[in-house]
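My questions all concern the structure below.
All protein chains but one are shown at their positions in the complex.
Up next, subunit A:
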């Protein structure tokens, strides 16, 4: 422990002022770690705010992985070919794995997966609102993989170097697989776009519906550009100072738009934003302002689809309670079986 190591150097100071000095020393040490670009590990002392920020972010991320399984999972039984069924199964399986890595990373910060799931089911924590839209056609699974996973890759690539070690390591495993999902989503949309006119219409309709959720909700509120930025900016500044985030939401959003525009052209599909055009002065694509008001009006998690997502998740959890209880009872009774693979 950091505290014990420190005691060998300094004589233990007495009284409350000593405790305060300890805290100040610990903070200096923590900030030095960040300044040196080294990763913070579970045994390191961290400020409460840092811990809270990470738990919130990692839990939201984990919740998004498992809630995100629902729109695609709904199409597993209806995939048009056995090859596409296999690809979709592999993807949904990957997302369950991402959820597991991330809940484990959160647990290194002293919280419990069971408590985090409980918070999700009771509406005290949320998943990304990007998934609170229904997957209406087969093409939606392609659009989700191309756009939503695509936005996730842009968001997560810098998180592979985030300051908290267990989170950064989880993100490195996740990122590789997400990159693969994006390629498969693109490939699926390409097949539809080159298919019959009805298939192409289905692909365009799905892109029309999943574009805005990806651009707006996968990156969060604007956090640059003065007054309009509001609270988003303060949170982002703190997250960047702590090395949790490496870029602003708006930088990442721009990067995503720049990536998608040429890909949409190759796909033969249009992005539903008439304001998109190349701006040679900025060296970026301009795009239309996001109507944040339409998202702010709705409380988080409060839409028809959001309620359905949580109800689905909570029902599965409730109906599985007897199975989890049985597994726990069995593990208590046969300690030698605890090492047996649960799956």
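By our rule, a contact is a pair of C-beta atoms (placed from the backbone, for glycine too) under 8 Å apart; a residue touches a chain by one contact, two chains touch by 3 or more; residues count from 1.
Here is the rule we go by: contacts and distances are computed from a predicted model.
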In UniProt, the chain not displayed here, chosen among "Ubiquinol oxidase subunit II", "Succinate dehydrogenase/fumarate reductase iron-sulfur subunit", "Phenylacetyl-CoA 1,2-epoxidase, structural subunit" or "Septum site-determining protein MinD", goes by "Phenylacetyl-CoA 1,2-epoxidase, structural subunit"
Touch assignment to the omitted chain, from A:28, A:183, A:279 or A:334, lands on A:334
Full-complex contact with the absent chain, from A:89, A:160, A:259 or A:290: A:89
Just the residue numbers, please: which parts of subunit A touch the chain that's not shown? 66, 69-70, 73, 76-86, 89-90, 92-93, 96-97, 99-100, 103, 138, 188, 191-192, 194-196, 198-199, 312-313, 315-316, 319-327, 329-330, 333-334, 337, 340-343
